[in-house]
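One chain of protein is taken out of this complex; the other chains stay put.
After this line comes subunit A, so read on.
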Amino acid sequence: MTSPIEDVAASQAHADEQAEETRKPTRFAGLQRWWNGLARPQQWLVLGLVAVLLYALPLLNPPLLTTPGYDFPIVLCDMARFALVALGLNVVVGQAGLLDLGYIGFFAVGSYVAALWTSTDSTMVKIPYLATLPLAMIVTGFVGVVLGLPTLRLRGDYLAIVTLGFGEIIRLLATIIPALKGNTGFQNIGSPPGAWNGKPVFTITNGTPWFWLFLTVIIVVTLLLGNLERSRVGRAWIAIREDEDAAEVMGVPTFKFKLWAFTIGAAIGGLSGALFAGQIGFVNNQKFDVATSMLFIAAVVMGGAGNKFGAMIGGAIVAYLPYRFGFIADKKYLIFGVVLVMLMIFRPQGLFGARNHLLAYGRSIKRQAARLRRDARGDAALKEGA
């Protein structure tokens, strides 16, 4: 006994299979299939191994990867900084689809929070460096809300222009406001406590502990963002990115979730800024130009907007290449520009533009489908029997 609905389902399934065959396989399809085929514990195992490898990187200093002329652990810190920034910006640009060109502003605010509350040059009250990390997140998150409240009613290009302005405003404020010390900046920014053989662990010349700190922060942030992604919140962001009006009509409070995306993105940017300030031990107004903001966007787009791993890898690559190939350092904007144009043409989803899973228990779909089918069969059998 087949209902007409099942008939049409069958015929359309057939048509869809044919359409499927004509689709081109993507470069990383094999990798993705392998990954999706793994059971959850196996995935964790692979991720664990990758993490161990990453922690070992500054000690291994692999010959091909190493950076001639630059201290490798310090380079790794810079890569990690970009990766963390890209992770935060990915929430705003990649997931919620809000083009934010002034992300450097949040990064700057985070840096200045760390500087103001720990530097010996600052007249503010001093707190331990590690306490500035959550403080930086709170302050930048608050700045995100303040910026987002009036501007998130704008869409697309208009929002991009306003955020671009915001980035510049923060940089100019750092120049104008005397307390922020403009070009002179703040020296002797604090660092986490701890000593090894009588010498402090965290110094501005030794990148390794800082890299480990960065990496730990990145892992924690990734796990938390993963939780958000596979929840009502992550789905709301993607829905907003795909079709904001339809999302609103489907009951998504779009403004609220856009504001959340903005706030969370800002907080992660601020966190990265505070870590950066501690690592290089010096903050002034020269490091927060618009070009760097564009580099952040380039990192996210290059890696694959919407995918947190892609964005992180994109961030690391953007930071790494100028160090590895010293001759491109002064032409990096030109080269990244050309690369971006090529990507837009040949791989608009970015290098690792894999889609995210948005359901926390998505793996039980098949089981659920089988159960429904069995139930249908059982019912049909029951009817025939009766």
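Some points to look at:
In this text, a contact is a pair of C-beta atoms (placed from the backbone, for glycine too) under 8 Å apart; a residue touches a chain by one contact, two chains touch by 3 or more; residues count from 1.
Criterion: contacts and distances are computed from a predicted model.
The protein name that UniProt records for the chain not on display, among "Biotin carboxyl carrier protein of acetyl-CoA carboxylase", "Aspartate carbamoyltransferase", "ABC transporter ATP-binding protein" or "Tryptophan synthase beta chain", is "ABC transporter ATP-binding protein".
Residue-wise, the contact with the chain that is not shown comes from A:I365, picked out of A:L149, A:I169 or A:I365.
In the complete complex, the residue from A:A236, A:A274, A:A298 or A:L343 that touches the missing chain is A:A236. Counting the whole complex, the residues of subunit A in touch with the unshown chain are 1, 3-6, 8-9, 12-13, 15-16, 19-20, 224, 227-228, 230-236, 238-239, 241-243, 245-254, 260, 264, 306, 355, 358-362, 364-365, 367-369, 371-376, 378-380, 382-383.
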